[in-house]
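All protein chains but one are shown at their positions in the complex.
On to subunit A.
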């Protein structure tokens, strides 16, 4: 029987199949952070269950952390306590923690890949829906709830029904100014926010084959925004080159042996998917969202569509937009470049390239937030920080920042924010805030012009 990439990785991790029930799936790597782990640790403690495989867990602090003055105690008391609790739990259970101040600290979905924890063919979970990011390496990676975090602590396994398979193919040549973020926003705008529910998605076609690992991570990251628990891309030479030499990746002969295995993982020719879609790369343009879910996206030069459903109208009311309206020239006072979707070095290179020699518009507050200490370091090494600073931009310290309004970085009520993050839900970036999702290029251009522009007309 012909197998998909997903089948091969899944089948290699099945401990046991329960008749008429779920399967016991072995988890190679468990990533944890401060927000969704404390109740799981409590549960184990209350039931006197030890953490089964602490060395397969990697912990970081990211959601609650401030993005300025990280050397000072965290101001918010609840956040400080939650971060302290993570440190205590890791210490007690012998789990490595890359907390605030550590050179490896960062957003869980940025630091784990760049340190080599994420590898092809693995099963990876985290109490965070954007764990789908790691599927870029050809791993099965997905977000779980806290009860499941406790299950993995206790047994390094989960009880799961095998999901259905879905493949999204994009072939052709991407137009100038179209970034991986536009590709995934386009796909979600076409398929909707629940088309992937119950499925695990594979992205295939020359567009993804030619994409960098960072671009692939951006794409896989947003799989959950169309409902898919995870997204995957077949590992290839791009993947192996990226993993090679990373601090926690296998080295030398062990690496070569792994590569030989990883090369066998790609979907077999003629493997059949439960659902399959095809898109032309030429049809994709720079994208923005106009509503309150990531499926409500349009090409930047298109008007907002007509729709009469109550939910659609509620959404436009919240955004204070009208049907048929164009968003070109829409004034915007906040820009956020960051989050587990777009906070890697390539994102800052794209932004810096556009910003260089220009000035930030005076009406705009722009937050540039690297995804990790390693990214922050690289920004300095490449001198991008000087470009940002001389153009009037503020580079902050790593963390989830304004993606989810959990730390101090919040967009004020009623304000629009062009954001490279992943969710434009009501209040996502702060109570009453209005999020417009876009690529780092569109975000940088918005910051320079103080309004949304048709980026396709401003490319050299």
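One rule holds in what follows: a residue touches a chain if its C-beta (ideal position, glycine included) is under 8 Å from a C-beta of that chain, and two chains touch if they have at least 3 such contacts; residues count from 1.
What we mean here is this: contacts and distances are computed from a predicted model.
Chosen from "Sulfate transport system permease protein CysW", "Superfamily I DNA and RNA helicases", "Cytochrome bc1 complex cytochrome b subunit" or "3-isopropylmalate dehydratase small subunit", the protein name that UniProt gives for the omitted chain reads "3-isopropylmalate dehydratase small subunit".
Touching the missing chain, out of A:64, A:238 or A:420, is residue A:64. The chain that is not drawn here is touched, among residues A:328, A:405 or A:453, by A:405.
Within the full complex, the residue among A:82, A:267, A:342 or A:446 touching the omitted chain is A:82. Residues of subunit A in contact with the chain left out of this view: 12, 15-16, 18, 20-22, 24, 26, 35-36, 38-39, 42-43, 47, 49, 52, 63-64, 76, 78-79, 81-82, 85, 127-129, 143-148, 150-151, 154-159, 161, 163, 193-194, 197-198, 224, 227, 229, 293, 309-311, 314, 404-406, 413, 423, 425-428, 431-432.
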